[in-house]
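One protein chain omitted, others in place.
When the chains are written out, they are named A, B and C in that same order, and each has its own residue count from 1.
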Amino acid sequence: MIDMLTDPTALGDLFATMLRLSVPLVFAALGGVFSERAGVVNISLEGSMILGAFGAAWGAIAGGSAGWGVVTGAFAGGMLGAAFGIATIYAGANQIVAGIGANLAGLGLAAFLHRLSASGRAAENRVPGFGDVSIPGLADIPIVGKALFSTDPMTWAAILAVPLAALILARTGIGLRLKAMGENPRAADVAGLPVRLYRLGAVVVCGMLAGLGGAVLVLSQVFLFTEGMTAGKGFIAVAAVILGRWSPVGAALACLLFGLSDAIQLRLQFANGDVPYQLFVVLPYLAAILTLVGLVGRSRPPQASGSFYRRESR
Amino acid sequence: MPRLTLDGIAKSFGGVSALDGITLDIAPGTVHAVLGENGAGKSTLMNILSGLYRPDAGQVALDGRPVPPGDPKRALDLGFGMIHQHLTLVDRFTGAENVALATGGRLDRGLVRARAEAEALAAELGFTVDLDAKVEDMPPGMRQRVEILKVLVRGARIVVLDEPTSVLTPAEASGLMAALRRLAAAGRTVLLVTHKLAEVFAAADEVTVLRRGRLVATLPIGKVDADGLAALMVGADEADMITAVPAATAVIDSHATPVLEVAGLDIDDDAGRSAVRGVSFRIAPGEVLGIAGVDGNGQAELAEALAGLRRPVAGDVLVDGVTVAPGRARERLTRHRVAYVPRDRHHTGLVLDMDGARNLILRDVDRPPVRRRFGLIDRALAARRLTQAITEFDVRGAAHGPARALSGGNQQKLVLARELGHAPRLLIAEQPTKGLDVAATAFVQRKVLELTRSGAAVLYISTELDELRTVADRIAVMSGGRITGIVSRAEADPQTLGRLMGGGTARPASDTRTGDAA
Amino acid sequence: MTPSRLLSGAAVPVGAVVLALAVGAVLVATTGGDPVHLGHEIVDRVLLDYWGLSDLLSRMSPLLLAGIAVAIPLRAGLYNVGAEGQIYMGGLFATVVALNLPEGVPMSVAVLAASLAGAAGGALWAGIAGVLKARRGIDEVVTTLLMNYVALNLVSYAASGPLKAPGAPYPYSPEIPEASFLPLLMADTEAHLGVIVGLLVAVLARFALGRTAWGYGVEVAGKSPGAATYAGIAVGRTTVIAFALGGAAAGLAGAFEVIGLKHRLYANFAAGYGYDGLVVAFLAAGDPVWSIISAAFMALLRTAVTTLKSAGLDATAVTIVQGLIVLFAASGLALQRYGAFDRLLARRRRPAGTTAGSGAAS
Partner (left out) sequence: ADEALRVAAVLPGSIRDQAWNQSAYDGLMKAKETMGIDVAYAEGVAEPDQMSAMRDFARRGYGIVIGHGGEFQDPADRLAKQFKDTLFVVSSGATAGGNVATINFDYRQLGYVLGYMAAKVSKTGTIGWLGATEIKFSTELVEGYTKGAEAGKPGTKVLVTYMGDWNDVAKGKEAASAQISQGADVLFPTMDLASNGALTAAKEAGVKAFGIYYDAIVDWPDTVIQSVIMDVNAALVHFLEDARAGKAGGKEYVYGLATSDAARFGSFHEAVPAEVKAEVEALIADLAAGRKQI
């Protein structure tokens, strides 16, 4: 199995698998970063992802192109984000409980609508997705070339989204204000900033990004929607947000770690038939825990994250 | 220029009235002081002006036009700017970012501009601030200065300040007062909440006194003196107590074993930088040693180390001649009977989300009599302590609810009641009268002296020289992490202390090393 | 609490459920179902039925214990997202002990041994997250979440490998000896003693947290780490202990699922209880005793879900309604807690001339 790391083709292949497994996570995790930096702990990423996946499939079929799928996928994910946001930011519902509720509602709704709108045979509901676009020359770079430069637009979008999100948070006024909502909403409030609106905005954007994460699965990877197809990726994205210390780049790296270890375990498995497969399945989680212990260490969430902001409470 | 009118403002919290029928008329171009005991409702009133709180009744008007209630954004747009008693800064932002946040900074350009304006203003006010430092790394005084800059940079027309000078040095405070006068002269309206009567006389044109949520009087400053104001605040019968100057009468036995002996203490700050270097001193039974100095010169780390919250790098600490193990808070509280009034009541002093009674057993919850059989807490005892604190220390509003709901001064009183209530051998007090009203300040100073009469020692850290000269027998000055000199109360004139704070020594010194603390 | 307040307190969750059910009824109607009939089903088969009650109780046991598993660390300011994994570890430990008990051990000893082993398994698993938090400052949310996956796979491995019953078509262990069966509360059902233990643990936890010096330390560590350091409370140790105790409660839940319900270790024997524990604890604002109410609520929901599915309701619609109920209940409770309803009423009353607040304070 060493050839996985030494043979350029196998390595390139591993790299490509890592990237594909990571891209949906990256979108969702970026969403999570925005939400949590604005002070809202959002575990409803899973719900937004699955609704996004359904939305993307429906939109791409109805609109006849993958582009429509992107729009409807983001919209569907954002709608769940909005519902979660109104419950937590305006009504003051506990963010964890509301997140669990939103996940259930999202999972249920996606499957419910799918059953209403599509036949029971996946292959009959094939979705027009994105094809790979190749950049001649660059695509021939060994190892990373094919994965990075002969791929679909969603992967590029994810790769661009990470620095963009980092830039927004670190360098723009919006980013500064958003972070203030998560650190000390009172400071933002007395500065005349609409705390709840900002938070809601962040949560909706988060839902949309998670929706895109779901859309990637449909539009770029498997070209169909199936019930429960996100299979817990939203929770992995939540973990990636924390593992990446609430920073876009960190979260993206954490997603890559999950993707890489999953890619490796899928390759290690069949060469080691006598090792119980569960050991391979947990590899990504163990890798993440070890990374936390060895590399990441102490981390501080945004100070006001998880809290409901009420103006007249001291 | 705007004329500010308040008409029948009322506000209650959970059925408890904090303000009742406040009607005021403030002329443009004046500085208007607002005075009152702790819990009188000053902050509540100011928060209503800034739109943070929505009044239950009444209205605020600017030039006759009503200001929409409970809308901070509109209030800002109309020109209200408020410096809050409990700072509204983002700890993990730099000073400049905090200013940019308040001024609506956009992209990098906004940050640069906000920074430049804040810097210019700081220079004008005589403030030293490091705008590139994170607020969480700043000493309290600097945070206060950032809060002030943040609001003033916005160019508010009505500037509301809620106890802005409680952690400023005298020089900074007078710089601020002068600036307020200039603002008024330029036609702005200034509302100043303070407990320091000197500031009232220095800066204000008019003064309003609140008592228990009601407006007692509004007077031009020329028509009233300090005693008169005190009487208005607390009622004539109690006013005498305030002005009775406490006399330092404890007998200091400088030959007895010192209660506190500190030898060669080196302490690092959170970032691992050297904060205190080679500090040695003794405090005799019955003695109050004051520590003066500009905030951030190692006082905080010294106090924390002595309280067992921070492990010194080197040096010894002896209480009553017994070496105390480094960094063992519990042992200090109980075995050595060290009391500690921390500078930050929100972070260290109190558990804001616990009620008064539970806060009062923080020191000794795990020992009798609070701890009873099977590890049970004696809740009746805690309740009795609260009753006692309420009567003795006059903690207002603490009978029910979390400490969070208390006014700033009353929170401070709760801490003091707990720390002074255990007959300590040694009291370490950082800015213990911060935010206290005049009566409470005098009361605390009396309590400190009472303590010394029982043979206890006190380390009294304050940035206020007047206060130190009232309570301390000797005053040590800290600068750059060192004690640059210790002088007796009699020698402690502002010039000497000022020189020591600048890093000089009392004797024209040869062992002054200022550079190496960095 | 005046009777009228209590009433309004109950009104909110009930209102939330009614609202969610209304949405559910619309969904049912769109798929051609009969909402009224389904309503009858719930009343007849869950609320007014021996077996329905037994189902409710057998689910309440793990839900309540999982809620407590979240509530205890929460008191120390820590989020235990790992009750799920801790339940699995509890089940695993209990099974190993129950399967290896020497023959002829009296029932009480066998049950106790398996239960304690389960508690130890949960405590150990949670304790790891506690130690990582205390020693290295590693965020407990992510460690507990990730460790769930590890625990699940560990149990899956055990049930399909070393513990697998010979010839089993699915990963499960042999049946544990009858001596280690947890006694039943209701004959012929699965309503086992676990729910009683859960109630006791809830009361005990509330008592220990609220009345003892230890609980006080936990509370201070949770509410103000600064003050805890000042008071010399060992925050690190408190963290580990709070986590371990929470994990023990979850482990107990897992043990009971094995010795009380399934009598074997299955690969997915407790699916979802740990995450529902978060809902239980947070709906109860972290109070173990109030968790009894929220656990009963969640047990009712879970029982109703199965009943609705068997009554022919589309499972996806059921899931939507389930999610909405949780979402609405959380929102409704919050609106009530922060006095939004009071304010609404007061505002409406004000024109009539009464002063806000004064009437209610008695």
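Annotations for the structure displayed:
As a working rule, a residue touches a chain if its C-beta (ideal position, glycine included) is under 8 Å from a C-beta of that chain, and two chains touch if they have at least 3 such contacts.
Computed from a predicted model, the values in this text were never measured in an experiment.
Remark: the absent chain touches shown chains A, C in the intact complex. Screening C:Arg59, C:Lys133 or C:His192 against the full complex identifies C:Arg59 as the residue touching the chain left out. Residue-wise, the contact with the chain that is not shown comes from C:Ser160, picked out of C:Gln86, C:Ser115 or C:Ser160. Between the chain not shown and the residues A:Arg115, A:Arg196 or A:Arg311, the one that touches is A:Arg115.
For subunit C, the residues touching the absent chain in the complete assembly are 45, 51, 55, 58-59, 62, 153, 156, 160, 167-172, 175, 188, 190, 257, 261-264, 266-273, 302-303, 306-307, 309-310, 312, 315, 319. Residues 9-10, 13, 17, 20-21, 24, 111, 114-115, 120-124, 217, 221-224, 226-229, 231-233, 262-263, 266-267, 269-270, 273, 277-278, 280-281 are the ones on subunit A that touch the missing chain.
We take it that only the chains that are shown with their structure count from here on.
If you draw each protein chain as a dot and join the dots that touch, every dot ends up joined to every other dot. Inter-chain centre distance (subunit A to subunit B, centres taken as mean C-alpha positions): 46 Å. For the pair subunit B and subunit C, the distance between mean C-alpha positions equals 45 Å. Shown for subunit A are the residues in touch with two or more other chains, of which there are none. Shared contact sites, meaning residues of subunit B that touch two or more other chains, fall at 352. Those residues of subunit C that touch subunit B in the shared complex are 211-214, 216-217, 219-220, 223-224, 226-227, 229-233, 356-358, 360-361. Looking at the complex, you find that subunit B touches subunit A at residues 13, 50, 52-54, 70, 72-73, 75-77, 82, 84, 86, 88-93, 97-98, 100-102, 104-108, 110-111, 352, 404-405. Subunit A meets subunit B in the complex at residues 171-173, 176-177, 179-180, 183-184, 186-194, 303, 311-314.
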